[in-house]
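One structure coming up, written as structure tokens, with questions to follow.
Complex shown without one protein chain; remaining protein chains in place.
Let's look at chain A:
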């Protein structure tokens, strides 16, 4: 999902430093207690959450770019205002999540630097381009829809600040999702060109959206401990299935065709998708998606071109402080 890189292991770092405390900690988790910033926690729990929350934050910030690409071209003033407000919400989510990550002891600057250097990951989905206005509808409908599937269980995550952040984020995301679907409804009821635009967007986004849930369960690395710690409550495949089952009737309602001719409903009523091209997923995670370079370049450019502004603000704050001290001394 927004934290896919968690699925790639960086070796076993799960050494437990204090057996007694660790078992107390696990007992609290098992009793569904929330862990708060000042509570003792295993180093690996802290590390996992720092990575997960910061990757989620990076995804929100990088995720501003594909949709931001259409703010200046939104086709009506109502759409323009809604899209600007939506992208602003994503920035707010990013800020909120960085703050939640900071409660685990790593500064926002360090986290952002790790993203800018390419070390930290963000969701693969934002490395795809937004080519038409229908992409804005599709992102709201499917990308936000997928994000909600993943994030609703995170509202019950064992780490308090993350769980609370998710409650607020989910409220806004579900609003975005409805907005996106409404764009799709309008396009599908519009001209033949608009309907074709909607179908084309679905064709391009469908498979990358399914990849958002991460690798299939049998190859996913981190799920066991994350499940034990109640960070993750459903597996990648379970969430992906829920998403597909919820989306199929929506596509039908729109009169759009999901680009998977082999998809079939099984006896339980679940829609079974054809094999996902995991090579594409790996390539995108490795930096070879259509927009990886553009996205990072845009974030770096904003960061570098903003440096003199941030320096000015810091210099001014410093001057003001020394003036106030000098005044107080008089």
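Note that in this section a residue touches a chain if its C-beta (ideal position, glycine included) is under 8 Å from a C-beta of that chain, and two chains touch if they have at least 3 such contacts; residues count from 1.
Convention: contacts and distances are computed from a predicted model.
K.L.:
Select, from "Ring-1,2-phenylacetyl-CoA epoxidase subunit PaaC", "Acyl carrier protein", "Thiamine biosynthesis protein ThiS" or "Succinate dehydrogenase hydrophobic membrane anchor subunit", the UniProt-recorded name of the complex's unshown chain.
P.N.:
So the chain that does not appear here would be "Ring-1,2-phenylacetyl-CoA epoxidase subunit PaaC", according to UniProt.
K.L.:
Which residue, A:61, A:142, A:157 or A:231, contacts the hidden chain when the whole complex is considered?
P.N.:
Checking each option in A:61, A:142, A:157 or A:231, the one touching the absent chain turns out to be A:61.
K.L.:
Which one, A:75, A:118, A:249 or A:290, makes contact with the chain that was left out?
P.N.:
The single option touching the absent chain is A:75.
K.L.:
Applying the definition given at the start, please give the residues of chain A touching the unseen chain.
P.N.:
61, 64-65, 68, 71-81, 84-85, 87-88, 91-92, 94-95, 98, 133, 183, 186-187, 190-191, 193-194, 298, 301-302, 305-313, 315-316, 319
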